[in-house]
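Questions regarding the structure given below will be posed in turn.
A single protein chain has been removed from this complex, and every other one stays in its place.
Chain lettering (A, B and C) follows the sequence in which the chains are written, and residue indices restart at 1 in each chain.
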Amino acid sequence: MIPDLGKYGDTVLSSYAVSIVLLVALIVFSVMRGRKVRAEMERVEQRMSRNG
Amino acid sequence: MSIAAKANALWEYANPRKFLATSERVLPFFWIVSITCIVVGLVWGFFFTPDDYKQGSTVKIIYLHVPAALMAINCWLMMLATSLVWLVRRHHVSALAARAAAPIGIVMTLIALLTGAIWGQPMWGTWWAWDPRLTSFLILFLFYLGYVALWEAIEDPDTAADLTSVLCLVGSVFAILSRYAVNFWNQGLHQGASVMRAGAVTGADTEEKVSNIFFYPLLICIIGFVLLFIALVLYRTGTEIRARRIKALLARERVGG
Amino acid sequence: MTLTVTDLSITRGGIPVLEGLSFSLKAGKALILRGPNGIGKTTLLRTLAGLQPPLEGKIEGAEDRIAYASHSDGLKPTLTVTENLTFWASVFGTNGIQTALDTFDLNELADRHSGNLSAGQKRRLGLARMLVTGRPIWMLDEPTVSLDKNAVQMFADAVRAHLGQGGSALIATHIDLGLDGEVLDVGPNKARPKPIDDFDGGFL
Partner (left out) sequence: MIALLLRDLKLAFRAGGGFGLGLAFFLIVTVMIPFAVGPQSSLLSTIAPGVLWLGALLACLLSLDRLLALDWEDGSLDLLATAPLPLESVVTIKALAHWLTTGLPLVLAAPFFGVLLNLPVPGFFWLVISLLIGTPAMSVIGTFGAALTVGLKRGGLLLSLLVLPLYVPTLIFGAEVARRGATGMEVQTPLLMLAGITAATIALLPFASATVLRINLR
C-alpha cells in the first residue's frame, strides 16, 4: 500500500505525521472553542432576555 | 451595480450579524472543498508521483512544506490588511478577523519550520541550519507569538485591537527589514522559492517536464491550503464575534442592564 | 471664558457610563461632581481633560486650559519639592513656583525630598503643582482623600483663592467644601443600556 520511500521513509512519514497532526489539532481546537462560545452566547442571551 | 455601490456592499459584511449569516452559509462549501483538495493533493503527491533523482522520496514533503510556508506569509499579509481596515474604518469584524487568523499563522509557520527541519536532516545533515529562509520563518514565528500574546494580555477589546493593529504595522516593516538583514547575514543553503516552478525545489538541472509531475499535486495542495485558511478564518472570526458579544452582554449586565 | 459641555456621552472600557450630560462652568465658579462610586466621575474628568475621546457631544473651552489631578499626582519621591514644582512649571511653560510655595505653605519643605513628606504635605504639593501649570480650570479627583480637617480647610481656601483670581474648578468629592458654585449630581445621567437584541449595539 505505502509506496517504497527508500532510505528517506522516516523523514517523509514523520513530516506528514507532524503536519497532519498540527492541522487536525488546529481544526479541532477551533471547532471545539467555536461550539463552546456559541453555546455560551445562547445561554447568556436567553438569561438576558428573561431578565429583561 | 456601479463599482462604488459594489464597494459599499462589501462593507456591509463588516456588520457582524450579516457576517455571521453569510459565513454560516458559505462555510460548508469551504470546509468540504478545502479538505477534499488537501486529501486529493496529498494522496496524489504521496502515492502517485515518482521520487526525485537527487532527493529521493523527500521531495514529497514539498506538498506540505510549500503550501504551509505560503500561508504563513499570506496570513500575516491578511492580518496587515485587516488591521489597516480596523484603524481606518473601525469595523470590529476586521479587527476580530486579524485576531482569529493569528493562531492559524502560527500553525502554518510551525508546519513550515518543522517539515523544513525534518527535510534538512538528511539533506543538509543537520536538523537546524541558520539558513536565511528558515531564520526568517523563525522571526515570523516570534512576531506571531508576540501578536497573540498582546491580544491575550489586554483586557479592553478596543484597546487590544488598536494596539495589536499598530504592532502589526510596525512588525511588518521590521519583518521585511529582518528578511533583508538575514539574507545579508548568511547567503544560505536553501533553494529559491519560486513555487510556480517546482523544478526549483527539485534542483535546477531537472527537466521541466519532470517537474510538472510534481507541480499539479502541489498546485492542488496550495489551493486546498488557501481554502482551508479561508474556512478557518471565517469560522474563527465567527467565534471571536460571539466571544466579543458575550463580553459586551456581561459588561452591560454588570452596569445594571 | 466658560467651559461648556453639551449633551456629552462618555465610555469606560468601551461601555457607555454617562449620557446626555450638559453643564457650563464660568470663570470664578466651582462645580462639585456628586454621584455614587463607579458611576464614571473619573472618566468624565479624564474625558474633559482630553485624555480620552467622548462618545458623543461637545466640549468647548477646554483645549489647553485644564490642569488635571488624578488620584496620583505625578510627584517623584527622589526629587525635592522645588525640583518637582520647577519641572512641572517648565513643562507647562510657566515660571515662578514661589507663588505656589507661598500659597500652600511649602517654603519650609522646599528642599525636602517629596518621598519624605506626610500624606497631607504631599497633597498640598500636588495642589501646588496645579497652580504652577498656570491653567485656569482645575480638575480635581477626590482631592481631600487623606487630608485632615486643617488641611481640608487649607485646600478649600486655596481653591477659593484660585476662583477669586478668575479661575474655575471642577471637583469630584463627597464632602462639602463651602465653595461658591453649584453641585452637579451625575446620577440621573447614568447611561441606559440599549436593547440587547441590537447586535451592533452589543459591540459598543
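Observations on the model:
The rule is simple: a residue touches a chain if its C-beta (ideal position, glycine included) is under 8 Å from a C-beta of that chain, and two chains touch if they have at least 3 such contacts.
These numbers come from a predicted model, not from an experiment.
In the full assembly, the chain not pictured is in contact with B, C, by the touch criterion defined above. The chain not shown here is touched by just one of C:A49, C:A100 or C:L127, and that residue is C:A49.
Listed residues B:M79, B:I139 or B:A251: the one in touch with the omitted chain is B:I139.
Although one chain is not displayed, its contacts with subunit C can still be listed: residues 46, 49-53, 64, 66-68, 70-76, 78-79, 83, 86-88, 90-93, 129, 133.
Taking the whole complex into account, subunit B touches the unshown chain at residues 139, 142-143, 145-146, 149-150, 153-154, 159, 162-163, 166-167, 169-171, 174-175, 177-178, 180-182, 184-185.
Heads up, the rule we're going with is that only the chains that are shown with their structure count from here on.
Between the chain pairs B-C and A-B, more C-beta pairs are in contact across A-B.
Inter-chain centre distance (subunit A to subunit C, centres taken as mean C-alpha positions): 52 Å. In this assembly, the C-alpha centroid of subunit B lies 49 Å from the C-alpha centroid of subunit C. In this assembly, the C-alpha centroid of subunit A lies 16 Å from the C-alpha centroid of subunit B. Across the assembly, subunit A contributes 45, 48 as residues in contact with two or more other chains. Annotation for subunit B: residues touching 2 or more other chains are 245, 249, 257.
Those residues of subunit B that touch subunit A in the complex are listed here as 42, 46-47, 51, 55-58, 60-61, 64-65, 68, 103-104, 107, 110-111, 114-115, 118-119, 121-122, 228, 232, 235-236, 238-239, 242-243, 245-246, 249-250, 253, 257. By the touch criterion given at the top, residues 13-15, 17, 191, 193, 196, 199-200, 202-204 of subunit C touch subunit B in their complex. Note for the complex: subunit B touches subunit C at residues 15-17, 92, 155-158, 244-245, 248-249, 251-252, 255-257.
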